[in-house]
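Removed from the display is one protein chain of the complex; every other protein chain stays in position.
And then chain A:
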Amino acid sequence: MLVLCCHPSLSTASAVALTLRAVAGLTTREIAAGLLVPETTAAQRISRAKATLRARGARFGTVEAAELPQRLHAVRHVLHLIFTTGAAPPSGGDVINHDLVTEAIRLTERLHRALPRDPETMGLLALMVLVEARAAARTRDGILIPLAEQDREVWDQHKIARGVSLLEAALPHGPVGPFQIQAAIAAVHATAETLQSTDWAQIHELYRMLLTVAPGPAAALGAAIALSELDGPAAGLEALQPLLTARPRDHRILAAQAHLLDALGSPEAADAYQRAATLTDSIPEQRYLNAKARHARS
C-alpha cells in the first residue's frame, strides 16, 4: 500500500496527501491542517492521485523485485517529507495541527517492521527519532532557539538511545545511504554533552561523505559550518563563499554567513542578518534574524 501511494507517476505533494489518507488513515481535514492547505485542496490532491493511479493501471503487488529499491527510495523520501513538514509546527495555539511527526515516525516504524534488515529504512527511522528527541528544546513560545542555546537537559535520552542503537544496527549492513549519514550527524549532536565538546571533526567528515552520496546545498552548508567550528569562523566563511555565489538568495546560507561575520566582530554582520531575514519565509526565523540584526547594529 505504502509503495503504491508513492508511485512514480505521482507528484510528491500528491504522494504525501495520498499516503496520509490511505496508509496513515488521517481524515482530509487533518491532512489539510497538517499541510496548511485548505481542505478542498487536500481532497483534490487525494482524488486526483487516485485517478492517476487508476489511469496508470497501478495495482497492489505489481512491483517487480528489480524495481523495489527505486520504489523504496521514493517511499522513504515521502515519509521524510511528511516528517519535515510536521517538524515545522504552526505557532498559533488555536490551529488544528495533527502531529505529522508522529504519523511519519509511525509509518516508518511500520516500514521498518516489514523490512527489518533494510539499512536505509533504519537510517531514516534513526534520523527521525534523533531529531524528534531534541524537539522540545528547539522552540519556546514560538521563538526559535539555536542549537548553541538549547537546554540539553530537555533532550529525550530514551529517544536518543533508540536512534543510536538503530543506527548501530544499520551501519554494518552497507552501503551507507544519505539517511544513515544524516542520522549519524544527528547522533553526534545528540550525544554531545555541550556544544563545545561536540565532535566537529566527525561531523565535518560525515557531511563530506553526504556530499559524495547525495550532493546538495544543505550538505555543503553543513560541511562549511562544521569547518568553522573546527578551524574558526574565517575558514567557515571561505568555505561558504562558493555557496553564496551559487545561491545568493538562500536564507540559510546567508544566516550562516551572518553568524560567522558576527563571530568575527565584523560590521557587515548586521546587514547579512537583515538580508537573511528578508529572504526567509518563516515568521519565527524572521523574528529571530531581525532581533540578531538589531543586536549586531547596537
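Everything that follows uses one rule, which is that a residue touches a chain if its C-beta (ideal position, glycine included) is under 8 Å from a C-beta of that chain, and two chains touch if they have at least 3 such contacts; residues count from 1.
One rule holds in what follows: contacts and distances are computed from a predicted model.
S.K.: Name the absent chain as its UniProt record does, using one of the following: "ABC transporter permease", "YciI family protein", "Phosphoribosylformylglycinamidine synthase subunit PurS" or "Extracellular solute-binding protein".
M.R.: "YciI family protein"
S.K.: Which of A:Arg21, A:Arg45, A:Arg76 or A:His259 touches the chain that is not shown?
M.R.: A:Arg45
S.K.: Determine and list the chain A residues touching the chain excluded from the picture.
M.R.: Spelled out for chain A, the touching residues are 11-14, 17, 36-38, 41, 44-45, 48, 84, 87-92, 95, 131, 135, 138-139, 144, 252, 281-286.
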